[in-house]
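Note that one protein chain of the assembly has been removed; the remaining protein chains are unaltered in position.
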Amino acid sequence: MKKVCLILLLISTQVSSIDGNEELTSQERELYQQIIQEVRCLVCQNQSVAESNADLAKDLRTEIMEQVKQGSSEDDIKSYLLLRYGDFVLYDPSFKKSTYILWLSPVLIILLILGWLRKIGVIGK
Amino acid sequence: MAPEFGQLFLISALAASLMQFFLGLNIISLNQANREILITRFTSIHSLTVFLAMLCLSYSFLIDDFSVLYVALNSHTNLPVPYKVAALWGAHEGSLLLWIFLLSLWGASLAYSQKFFDQTIVLKIKSLSILGLVSFGFILFIIYTSNPFERIYPFPEQGRDLNPLLQDPALAIHPPMLYAGYVGLAVPFALALASLMSSNDYHWAGIARIWAINSWLFLTGGIALGSWWAYYELGWGGWWFWDPVENASLMPWLVATALVHSLIVTEKKQLFNGFSALLAIIAFSLSLLGTFLVRSGVLISVHSFASDPERGVFILMLIGFFTGGALIIYALNQKQSKPLNLNLFSRESLLLLNNVFLCSAAGLIMIGTLYPLVLELINTEKISVGPPYFNFVILFPFIPLMLFIGVAVFSSWGGTGKKLLVNINKLALLSIVVGLVTSYLILGYETPLTTLGIILALWTIFTGAMPVIKNLGSSTHQLIKNLPMTLAHIGLGLTVLGITVTSSYGITFDDTFGFGQSKQVGSYEFKLVTIEDRAGPNFKAKVATVDIFSDNKKIGTVFPEKRIYDSASPSMTEAGIDSNLFRDLFVALGEDLGGGVWSMHLQYKPLLRLIWLGPFIMMLGGLFRLFLLKPFSREV
Partner (left out) sequence: MKRILPIIIFIGLFVFLAKSLYQPQTNIPSPLIGKPMPTFSLSELNSDTSLTDNDILGNISLINVWATWCVGCDQEHGFLVELAADQTIDIPIIGINWKDRDDLARKWLSQRGDPYIVVLSDPIGKTAIDFGVYGAPETFLIDEQGVIHYKHIGPLNREIFANDFMPIIKDLRR
């Protein structure tokens, strides 16, 4: 009797579902949520796959979910997508030669502060 | 006949705005008094004709006149009447009509203002003239590329319906408020130029400040409304996406905030005149840039109107003419400023420093928004720049800004650091202690950044409140004097607090639910009771009943929906939201997975409402400033 119950229990927990995260730890849930917000829906007008209802968005969410369940890291999953779709698919631009200016733009603030110091007379001409 | 009258009124408005422009030039010789009267009259005619044009279009909507192309594309016989009215600004052509209407109203407010006295009548005339030219450019744009009165033949029997996403009460207020803010910035723009081209002194500042605050007020409200609307309408629970169009509204807001503060210094101390003028020019130019980005199609956005390169070219020409022209006048006429010797901690210099941070923020947002376009042009690379980038980069100007706001409140004109630092020590300590207690004990430690955000938000609130608290015993006048600043700063602090807490402590939960099944999210339990069918005026829906429990007690029930509109657009999600000041519980229906199982999207968002309460309080501050104090009061 106990064996039967145990088997039934095991069977009932094998529920597979789209967007279903039955067996996920809260860390895995967070990772999933974080990634799907950073992946772009390629057939939408600027939406993440988290927000979009497009078929492609659903497929990508499913794929990401599977990989999270398999234990892939954030970098693994992002590389997976980059290899197939290129930089456009991620909302976090990679740091490479063509994006140096983009990522180093906060330096602008320092320049403006120097301008401010000059304007108020703290730094000489 | 109404559309044809509408056309006529538009053309009359074109003529009136042109006259309004000409009257400011010396081509027509008049004495100043007559010139002022005439230009005021033409400003009124201009406003009236645009208003009548709008009425004509509205009439066509209300009688379901589908022979008018714009009505056919944006309306439907079953569309509820309030939406037929609001649909006027639901797409490109009509929203431009709203734009020029609001612009004409701002001009009228300038024309009938009592704020101008003998010395500054010239400013009034010249700025009205410039506003006339701006209107002329836009009315020309409408008539030639975006005419809402265009007819269609043979005309369809039924319209394409207003985009279901727009069929919401927020449509009635968000665009008008936002546009009022955008176009309102044309007034300080015009005043700055008027000053540069006439007396070239500082008198324009006090007047410009009033309109700058007015526009800032509307922009604040418009942006907050947009964020709130996106939150409950789009079915995802997000409230800001750093989408190009959203950025296009935030950039002028940041510069307008800087402008308001710079004008204080220019008005009271006759300093930073050039910088204030430049800010005024840049603020309106950013409004124009925003218009360009939304309507030209160069950037992809959920918010963009249907694009057309021809329209993009026209708007770009307008920008080139007005911004380019303004910057050339600035370069030619702006006087060389005298070298300054300000103490680092004087109010003048701290206000300037904070403006540096505000403008840097706007600059960084601009770089992030346009970068993908630049890269595509240079080496055909396609990248995406989104929330991860902006959320990171915006911290660089905002953290020092939040720090120095509090410091600046305690600064005095021409003052030094010594007394200042003494005054703020206690508040700084208070903020740090309360912040640490809140983040470690009350909410639970997340990251150092979270704690910093909370501390800085509290610091802004405490320092903002201090001037009013200090004066509680003294005269009402002393109390009221500081109220606008207090409200505005407290509002900002609340906004940052809301953003920090909700981003750090919020929980998002996607899962499947069968009828009667419940799941735990944080300390709340959500139970899907049932899903039923319902029919609306122009849609059919599946409505879910979801009960929410806390500590095993039922605390609320929400009814998220999935709607399909008659006009056969893709399905829409209406979220079920249980909210109070402390937290929002957001429930949205996902997909029908068959067998009585649906996927659902749930969010727990603490202190979310602060994100919109904050701007509301900021707006109150602005309103107080406008109505409670007489302008030109030296005591402000």
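To keep things simple, chains are lettered A and B as they appear, and every chain counts its residues starting from 1.
FYI, a contact is a pair of C-beta atoms (placed from the backbone, for glycine too) under 8 Å apart; a residue touches a chain by one contact, two chains touch by 3 or more.
Every value quoted in this text rests on a predicted model; they were computed, and no experiment measured them.
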| item | value |
| --- | --- |
| Selected from B:15, B:85, B:121 or B:374 as touching the chain missing from the view | B:374 |
| Candidate in contact with the missing chain, chosen from B:140, B:298, B:452 or B:480 | B:298 |
| Selected from A:36, A:60, A:77 or A:120 as touching the chain missing from the view | A:60 |
| Selected residue (touches chain absent from view) among B:80, B:312 or B:596 | B:312 |
| Interface residues of chain A (partner: the chain not displayed) | 42-43, 55-56, 59-60, 63, 82-86, 88 |
| Those residues of chain B which, in the complete complex, touch the missing chain | 274, 278, 281-282, 285, 292, 296, 298, 309, 312-313, 316, 319-320, 323-324, 327-328, 330-331, 334, 370, 373-374, 376-377, 380-382 |
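Here, only the chains that are shown with their structure count from here on.
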| item | value |
| --- | --- |
| Cα-centroid distance, chain A relative to chain B, in whole angstrom | 28 |
| Of all residues in chain B, those that touch chain A in their complex | 234, 236, 238, 241, 243-244, 300-302, 304, 339-342, 344, 348-349, 352-353, 356-357, 359-360, 363-364, 367-368, 371, 375, 379, 381-389, 393, 396-397, 508-512, 570-571, 590-591, 593, 597, 599 |
| Chain A - residues contacting chain B, complex | 15, 17-22, 29, 32-33, 37-38, 40, 44-48, 50-51, 53, 86-94, 98-99, 101-102, 105-106, 108-109, 112-113, 115-116, 119-122, 125 |
